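Note that this complex is displayed minus one protein chain, with the remaining chains in position.
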């Protein structure tokens, strides 16, 4: 392992070009994907690639930390907040600030050229290698530095973390301004309002899925809006499969009748062509 | 392999992250781009560490990670708070400090 860190082998070069492409693509996806979730996942991919690079560069501890802390904890925190927050936040890629996109592109390009020019000017030929530094083990070496040379920075970082934790709690904490309603009060309120007194319906009788994004069907085969989460509807993520599944069902029944040789000419029931007259909570209310 | 390629990659990732900060309006995505920039820096640090043959660069990268974690925690908390009050996570909508 140590020898691997000292000099860059051909294998490492291959690995760099393959994974480096992945990392750049991931980064581009992060900034170009429309949905925040996709961005987060792309970023996680880039980070994992970076973790591999850390390992290849002899930073074994950091490589592991990158995966465990960054990809594992921080990115999951991101996803958590995306789920919490981003549900209704439609992030269109249409630019609203005049010239912002051109400015951003120009500046980014210029900045990148400057950086790369600067790096290209430096005469960096060979790695010195970490063989010597990692001789007693990478983690031991880091530990020795952290607790000697960088002990104050380490202590201060600890203080920073605690402050951040407390700060996050303070920021997100919301004081209750009124008493929470009890279950009895809630049910009484429902009765008083006169709508949806019983619990919301589960996916319907003819449901062929138990997925949360597919509405349940009413006895007449129409989908019930009540059976899916309004958040999904707001996102437009509801898969409306009722009509085709009804048609499919009917065809299946007919085929099975035919196969059984019963050949009953009459329709068992006429499916409503318009489809959507008795809908929503009226059905629930009828019950 | 020349170590300078790692640095090129770091610079590229950093620039992409910076462009993302400028382009995206969703505060969470902006945050992710910032994380991307920090990671690019970390890559450069680690490369330098190997280049010079000592562990100080890795230490700095380690500290960067810790600070980034703290920053993410506080930043996300702020985003959640803003979202609660304004029902949006767009950075353009939080422009009331102008006056």
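In this document, chain identifiers A and B correspond to the written order of the chains, with residue numbering beginning at 1 in each.
Going forward, a contact is a pair of C-beta atoms (placed from the backbone, for glycine too) under 8 Å apart; a residue touches a chain by one contact, two chains touch by 3 or more.
One rule holds for everything that comes next: contacts and distances are computed from a predicted model.
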| item | value |
| --- | --- |
| Per UniProt, the name of the complex member that is left out, chosen from "Transglutaminase-like superfamily protein", "NADH-quinone oxidoreductase subunit L", "Sarcosine oxidase subunit delta" or "Molybdopterin synthase sulfur carrier subunit" | "NADH-quinone oxidoreductase subunit L" |
| Where the missing chain makes contact, among the chains that are shown | A, B |
| Of B:4, B:22, B:67 or B:80, the residue in touch with the unshown chain | B:22 |
| Of A:103, A:162 or A:234, the one touching the omitted chain in the full complex | A:103 |
| Among A:117, A:135, A:170 or A:234, residue touching the chain not depicted | A:117 |
| On chain A, residues whose C-beta touches the chain left out of the figure | 97, 100, 103-104, 107-108, 110-111, 114-115, 117-118, 121 |
| Contact set of chain B toward the excluded chain (per top definition) | 18, 21-22, 25, 91-92, 94-99 |
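Basically, only the chains that are shown with their structure count from here on.
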| item | value |
| --- | --- |
| Centroid distance [mean C-alpha coordinates] between chain B and chain A, Å | 18 |
| Residues of chain A that touch chain B when the two form their complex | 5, 8-10, 12-13, 16, 20, 23-24, 27-28, 30-31, 36, 39-40, 43, 46-47, 50, 53-54, 57-59, 61-62, 65-66, 69-70, 73-74, 77-78, 81-82, 84-86, 88-89, 91, 95-97, 100-101, 103-105, 107-109, 111-112, 115-116, 119-120, 122, 124-134, 138, 141-142, 145-146, 149-150, 153-154, 157, 160-161, 163-165, 167-169, 171-172, 174 |
| Residue numbers on chain B that touch chain A, as the complex places them | 1-9, 11-20, 22-26, 28-29, 31-33, 35-36, 39, 42-43, 46-47, 49-56, 58-59, 61-63, 65-74, 76-81, 83-84, 87-90, 92 |
